[in-house]
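== chain A ==
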Amino acid sequence: MSLLKVEKLSKEFGGVHAVEDLTFTVETGHIHSIIGPNGAGKTTLFNLITGVYTPSSGRVLFQDRLVSGMKPYELAALGMSRTFQNLQIFFNMQAIENVMVGHHLHLDRRFLPSLLRLPQVTRRDRECRDYCAGLMEFVGLGKYLDADAASMPYGALKRLEIARALAAQPKMLLLDEPAAGLNATESREIDEVIKKVASSGVTVVLVEHDMKMVMGISDQITALDYGRKLAEGTPAEVRANPEVVSAYLGTNG
Partner candidate 1 sequence: MEMGMLLEISGLTSHYGRIQALKGIDVQVAEGELVALVGANGAGKTTLLRCISGVQGVTGGTIKFAGQDITRMAPEKRVGLGICQSPEGRQVFGPMSVEDNLRLGAYRRQGPDVKADMDRMYEMFPILHKKRDLPAGTLSGGQQQMLAIARALMGNPRVLLLDEPSMGLAPLLVAEIFRTIQALKDQGTTIFLVEQNAYAALAIADRGYVLETGAVVLTDQGSRLLNDDKVKEAYLGL
Partner candidate 2 sequence: ADPIKIGSILSVTGPASFLGEPEKKTLEMYVERINKEGGVLGRKVELVVYDDGGAGEKASTFTKRLIESDKVDLLIGGSTTATTMAALPLAERNEVPFISLAGAVVIVEPVKKWVFKTPHTDKMAAEKVFSDMKKRGITKIGMISEDAGFGKSGRDQSLLVVKSYGIEVVADEIYSPKDPDVTAQLTKIKNAPGVQAVFNFGFGQGPAIVTKNFKQLGIAVPLYQSHGVASKDYIKLAGDATEGVRLPAAGLVVPDQLPATDPQKPVVTAFKKDYEAAFKSDVSTFAGHAYDGLQIALAAINRARSTDKAKVRDEIEKTSGYVGTGGLVSMSPTDHMGLSPSAFHMVEIRKGDWVLSN
């Protein structure tokens, strides 16, 4: 069954067709990678799927429900969650609080009980903190449990975004270059994280230029160029596609 359907999706910025007439589907439980040269439209696609941008035309279906035009927070409630290529960290908060915000939808967030600090609110919140600490360990941020987000190095912030997205307990997780800023060894750690997430039943949509990661963990790959679909298939198929090789991978990719 397909969890996400993108149909004839287009987005234009004053003449630039960042995404053009794009159609593809993501199967439930898959790790589905989107690859393509710089400026191919991958991030724009993410922004369209998650409601950060509204499409110029075309539509997005999530669980067979039309979702284009919905706000990001509504989509989050439906089970979408993502990370950003340009970090969107809450630098005014602690690392763990960043993750706790990720768990927002699963907490008692009614105004009055919060204002009056009713016991159930505080209890749930304490549990949330423990849960989020666990997530931080999971993505390899164990030593940053007490850190302020503003004091963390770049690579750690990338992981923090993953933890925050996971805390939302999504059905579908979209990761925009999670391995950027990580070295090969660190990337392999993220491989493991993604695989574990996927095996727990979460569908993962991955944008990444680290071909070792992409080819190693993807079930399906869609390659874009100039906003259009260039190729689609299993890693082996895509890797062998001559157009993908010449536009993106290069001969030694």
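Behind the choice of candidates: all candidates are chains of the complex that A comes from, given by their letters.
Couple of notes before you dig in:
Here is the rule we go by: a contact is a pair of C-beta atoms (placed from the backbone, for glycine too) under 8 Å apart; a residue touches a chain by one contact, two chains touch by 3 or more; residues count from 1.
Owing to the predicted nature of the structure, the values given are computational and were not obtained by experimental measurement.
Note on chain A: across the options 1 or 2, its touching candidate in this complex is 1. Contacts from chain A toward candidate 1 in the complex involve residues 13, 36-40, 43, 85-87, 151-156, 177, 180-188, 209, 211-212, 247-250, 252-253.
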